[in-house]
Structure formats: C-alpha cells, structure tokens
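As you look at this complex, bear in mind that one protein chain is not there, while each of the others sits in place.
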C-alpha cells in the first residue's frame, strides 16, 4: 500500500492515464432525472444519462443545459444527448427536459453525478481527541485532525486532514470541513455548513486600548462566533470572535475566498459576500445583501436588506434597504456611474473653463470699450 | 476518553447545554480590582465581581464600563453591579470605579477574567522535533506540531496544533502561536508575540529577474524576518522574508487579518495595520502609523511617523510624518475629501459649462451686432 520511493507499481500505469474514467459510474434515465427535478421530457425519456457537462464539452450520453437563451445557437453543435431548457424554449432537433429554472435543475442533477472525495467514515488513527468529545454516527475524521476538549460533532459530518478544532466547539450534522481549517474555542457551527481549506473561525478580534504613551493594550476577545445552518465559507477566510457576545453569520449566507469578517459583525440570512471583501467591527449586514468583490465596510454601520454594493466600493455610512451603491466612498449607484463618466471628461472641461474665462474677459473688455466709446 | 462513533456519554448532556457555566470561576471584590487598575471606588467596594460585560449584556455580579459618554443613558437599564467610568462622570444610582482611562481599565480587568484555552504544558507525543531543539520551561506544544532543526523556544510559550516551524527559527518567551501557523527557516520572533491561525512568516519575497525572452528567473530570497517583542499578527497574514537582509516588524506593532507584507519592508514601533492592507517591497513604515483597511503601499517609499492613511488608499510616494492622506492615488486628506464632494457635483457642472458656453456665444453675437450696428 505504501510504495517504495522511486518504484512504480506494475499495472498501475494504465490507471494513471485513465484514472478518472471510473468517476462516472452512475446512470439515470432522462425520465428519472425529470422526476427528480419535477420537469417534463420532450422527446425520448428513456435516454440513459451518465454525466452533466457544458454545451460545448458534453458528449453522447450526457446532459447539458441552456440557462441563458443567448447561447441557444451553440446547441446546434452540441454532442449532448439531451438539454435542460425553460418551458418556452423549443429545440426540435434535441430531446429537452423542460423546467421552470434550468440553471437550478442543472445544479440539482449535477449534485447526483458529482463524485465525493472524502475520508472514510470513522476516526483516523492519527487523530488527537481531547477529553469529553462526542461525535455523531457516520461522521469521518481524516488524518492529523486535532480536537480539543468538550467538542460536540453531529452525524455524517466530514472533517478532512489537518483540521484543528478548539475546546468547547460545537459542530452540527452533515457539515463538510476541508483540510487545514482552524476553528478556535467555543465556536458554534450549524448543520450542512461547508468550510473550505485554510479558513480560520474564531481568531481574536482586532481590539486594543491605546495607553497614554501611544502603545496598545490588548483587549481580551472573550466572545465567540456563531455560524448558522447552510452557510458556505470559502478558502482562507478569517472570521474573528466577538470582543464580548458573538460574531454571527446567519442561515444560508455564502462567503467567497479571502474574506475578512471582524469581531461582532452580523451577516443576515442568504446574503452573498464575494472574494476579498472586508467587513469592519460591529457592522450589521442585512439579509439577501450582495457585497461584490474587494468591497470594504467601515465599522458600526447598518447595511439594509436586499442592498447591492458594487465591487471595490468603500462604504463609510449605513445604507438603507434595497439600495444599490458603488464607489469609494460609496454613493448611489447611478450618481456614481454619472460622476465616473464625467470624470473622464474633466481634463477637457478644465480647458474649456480656461477658454470661457478668456472669452468672458474679452467680452468684458469689448463691452467696456463699447460703452465708453458711446459716452 | 475517545467515545465510540454515534454514542453519547451518559451524564454529559447537562454539560453540553451548560458547558460554559464553569468558565467564570474567578471572583474579585471591586476593591481588589480598583487596586489592580489603580482606580477609586465610589460606593460599595466589597461587591464581588465575577465577570466583565457590555452595558446591555452585564448581569448582577458583573462589571461594565462607560468609555464613551454618549452611551451614558444606557446605564439606566443595566443590570451590572458596578461600572468603570472616567473621574468626571458621576452615576449616583450605581457603584462606580473611577479611572483616568476606563477603556484601558476594562481591558486590564478583562485580562484577569478571560479564560485561556491552550494545550497543556509539555510536548504532545505527536510533535515532531528536529535535531538540536531547545525549549524553555513551562512551554506547551500541541498535537501535530513540527519543529525543524536548531529551533530555540523560550519559556511559557504556547504553540497550538498543526504549527510548522522551520530550521534555525528562534522564538522568545510568553509567545502564543495559534493553530496551523507556518514559520519558515531562520525567522526570529521576540517575547510576548501573538500569531493567529493560518499566518505565514518567512515565505519567499516576490522577486524575479526578467530574461531576454520575457520569462522570469527566480531571485533566491536568502534574507529573513525579524519580529520584535509585543507584536500581534492576525489570521492568514503573510510576511515575506527579505531578498537579502531582513523584513522587520518592530516592537508593539499590531497587524490585523489577511495583511500582506513584502520582502525587506520595515514597520516601526507601535504602528497599527488594519485588515487586508498590502505593503510592497522595501517600503519603510514609521512608528505610531495607522494604515486603515485595504490600503496599498507601493514599494521603496517612506511613511513618516504618526502618519494616518485612510481606508482603501493607494499610496504611490513617500508621506511626511504626521500627515493624513487618503485616496488612490493618495493625497492630503482634506484635499481628497473636497475633491470627492466636488466629483459628485461634476455631472451638473459639465451641464453648467455647456450652458455658459451658449450664453457666451450669445453674448458674443449680440455684442458683435451691437458694435457693428453702432458703426
């Protein structure tokens, strides 16, 4: 099982070049898939589907999808055996699976076919467990995982290699934690949460009391982080624990890679935070908010529900619900767009102003001459 | 000690729901706390304090604080048994602990009550040590830690699980290193330093010599990183080693999460670097500087002492001491503020310019007509 250095095992070369061929072993008829996503087949519903792929990559026996009608022309050249479409789209030359939301149906069917690469159920012998640890059934802990004392883990939760979990951490069921994640003490994580590699949950908030000499005295961060059900957090994200109380990520929030969430931040349900966003301390983000990439929010502000904030914006004050803002400092999106268009015309406008100034001077001189002449 | 998968240990359920109840076992009289922070009690100094909390969260037996007088009204509804205030604040209805700097005193008292979750003193059996490693007394190395050869570690230093420390690294006393930190070869770390999870100290600087064909030849980064006493570095920070010489973080510097510090950067004493800042190679930052969130500094510039740089600024040239700058490219703060206010008026101003142009044309035509008429 452990090969010698520098040797190749006989018979494995073929596998090396074709090692992914075994991935797609699932077969479903189009009818079964239609039932799964509650759609309707137009054409042969007995076609056997073995994989899902993009329009251009799909092969015979595979299913593709048309989420955006502008790509319809590409379907003429697809090798796919069937295509998921919206109810009002007719593709006479192809078997179609009609559903109200083709993109969602594609995702749901893909979930069926996606191969899962996880450590086997059980606790790997190299795992270090603290005292009073409880782990639910069918969970899996990979190699070199460390659990502190008084940890609680639910059922069917998968923890990959190198993850470190601190004392008094509670983790729900069906959670998926990728390699080298660090979860510090007292953090609470709900069900069906996904944490990608290298992410840190529960690092200290950035809080210091300035002293009379201009130095900084650390304020102990004794609060925690609460992550609700169905949250997904990307790779190398940092979520700080609260100074007092809790940093709270509500149900269904999706956070991309390299995001920073400071102490005592609250993010409301089903909000989306794109990569490299930074949210400063004690700011509250509403529900169904979208923060585009590299946005920064100052501390102690409120972002209302359904707000959209444009990429790289710097938000310096609270934003009322359903607003769209952009810029640094961020303002109303339309105002920002107009001012950015205007900015590019500014160098010319400054020249025009100088010209106008001269024409006015000239007018003043001539008018003065004319009126004096008159006298 | 290691429970079976899917079992719950009898008698632990109560602990699961109340498992934090045992955290606050420390009791101090208000008088003892007053002596500790050199303050004065107005009221009953025999009150027993068991915890410190915010004004709204504090319970009977707990101490709260009023750092900002604008929150004074909230004290009417607090359940706290006492409150830390500035000397000129009188709260007749509550016992007060008067100190010159309530926020600092709060932090100091909180340090007493904060529970520490660290691996026990000693070297966990899963730790891998290189040759010629010296570790001072009362230090603690958690599970799955790796130390290279010729590592020196001081006394009472705590190294959490999954930390990797390279060859010839020197670490002082009373240092705290959280899980999954990577410290590469030859790095030197002072006393009372805190490194949060996922942080990398001593990765290669980003240096390449372009070749005639437009490719890049790696310049070996043979310098190191020196981190002085009392520095705190957040989670998932990256500090690159110098090409030649050293990258140097001076005493008392506080660095937030996801900050990038390039090779040969120097950061002066007691400077503060907020999350997601990036400092390019060979730039020198003075002492008592504040870099707000997501700031970027180009390479090879000097930032003077006591400079403040606004969030998301892009600094392209050296900044003299005690300046405040903002914007990308960064300019004097007041100039930047005025130009941002003006920018929002620009679309209207461009319209005004067009109107003025027409009025001038009209004036020119009429004046011409008037003077010609005159002839």
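All chains are identified by letter, namely A and B, in their written order; residue positions are counted from 1 within each chain.
Rule of thumb we're sticking to: a residue touches a chain if its C-beta (ideal position, glycine included) is under 8 Å from a C-beta of that chain, and two chains touch if they have at least 3 such contacts.
Note that this is a predicted model, so its numbers are computed, not measured.
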Looking beyond the chains shown, say which of A:28, A:98, A:168 or A:196 touches the absent one. A:196
Selected from B:184, B:226 or B:289 as touching the chain missing from the view: B:184
Which residue among A:53, A:301 or A:335 touches the omitted chain? A:53
Given the contact definition stated above, which residue among B:28, B:168 or B:196 touches the chain not shown here? B:168
Option from B:31, B:150, B:251 or B:306 whose C-beta touches the chain left out: B:150
Contact footprint on chain A, counting only the chain that is left out: 1-3, 5-9, 12, 15-16, 19-20, 52-54, 57, 100-101, 103-104, 106-108, 110-111, 113-115, 117, 124, 126, 142-144, 160-162, 178-180, 194, 196-198, 232, 234-236, 252, 254, 256-258, 270, 272, 274-276, 288, 293-294, 311-312, 328, 340, 343-344, 346-347, 349-350, 353, 356-357, 360, 363-364, 367, 370-371, 374
Please identify, in ascending order, the residues of chain B that touch the omitted chain? 121-123, 126, 128-129, 131-139, 144, 146, 148, 150, 152, 155, 162, 164, 166-168, 180, 182, 184-186, 198-200, 203-204, 206, 208-212, 214-220, 222, 236, 238, 240, 244-245, 258, 260, 262, 276, 278, 280, 294, 296, 298, 312, 314, 328-329, 331, 335, 338-339, 341-343, 345-346, 349, 352-353, 356, 359-360, 363, 366-367, 370, 373-374
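FYI, only the chains that are shown with their structure count from here on.
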Chain A-chain B separation of Cα centroids, rounded to whole Å: 25
